[in-house]
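Removed: one protein chain of the complex. Kept in place: all other protein chains.
Moving on to chain A:
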Amino acid sequence: MVDVLTTVVNAVTISALYALVAIGFTLIFGVGGVLNLAHGAILTIGAFTAYYATSALGLGIWTGAAAALVVAAVFSAVLYLGMIRWVQDEPILVMILTLVTSIAIEQFFVVTVGTQSKAVPSLLPGQLTLAGISVQTNQALTFVLSWVLIGGLIVAVNYTQTGKAILATSMTKKGAALVGIESDRMYLYTWLLAGALAGVAGVFLASYRTASYTMGRGPLILSFSIVVLGGIGSIRGSVVGAYLIGFLEVFTVSYVDSSLSGLASLVVLVVVLLVRPEGLFGRELTEA
């Protein structure tokens, strides 16, 4: 039987990463009401940007991570401006378009990179010893950076003018418009933010697992469970949901069966939708 403390460390670090992915996903849904099925693929774009920056261009991994953040954010914004903006009131069309985009991105990487996984350097190599167990420095950095970004985001949303405007748009588009908030611009900001967070998450995920064209699928499916469990549109809910799902997944894989990876979170998704569809911290939509 594996040491519980080791499992807890694994769970905490992977949850920190899931939180980054899920917050972006929930921001777009909470503010714009758009279900972005290409969110996982944007994570893949971030990972391969870092891979190309380090392997083909010979840049350092930190530069690669910065490039991943920018490229993923820009791609996300272009996706919104070029495609989603025109159809955002048609939820089925949005789902189909983002799903198709996701598949197209995967196929792009199959053609350009191939089906074999690629290694991405760790942002901080080496190991730390914490409470008698050894932890990868890269994992510890993921945890710290995740909280820095989450903290920064919470502060930005609650205390800056733009953040408040985003929050207002998420509550009521009409009300926000009445006080002069341009909802389209707020949507663009959320897509930019979500893309940047997914890009960073992609680099971390690739740096300790490898980058592959399918790497975004798992986090996307987990994001559904996390966001529904935490409450759609709630950043706080996404963080709590990410940790609950992260722990559930790691403990299931460690103590039940490694082949059950991903199944536990889907069971949670179904149960929450049936029993408490608004999630832990969700709210009813204020307008239809």
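Some notes on this structure:
Criterion: contacts are C-beta pairs under 8 Å (C-beta built on N, C-alpha and C of every residue); 3 or more make two chains touch, one makes a residue touch a chain; residues count from 1.
Assume contacts and distances are computed from a predicted model.
According to its UniProt record, the chain left out of view corresponds to "ABC transporter substrate-binding protein" among "ABC transporter substrate-binding protein", "YeeE/YedE family protein", "TRASH domain-containing protein" or "Acetolactate synthase small subunit".
When the whole complex is considered, the residue among A:Ser15, A:Thr101, A:Asn138 or A:Ser183 that touches the unshown chain is A:Asn138.
Per the touch definition above, the residue from A:Thr7, A:Gln88 or A:Thr172 contacting the chain not shown is A:Thr7.
The set of chain A residues touching the chain not shown comprises 1-3, 6-7, 10, 14, 55, 110-119, 121-122, 125, 127, 136, 138, 208-210, 212, 215, 218, 250, 253-254, 258-259, 261.
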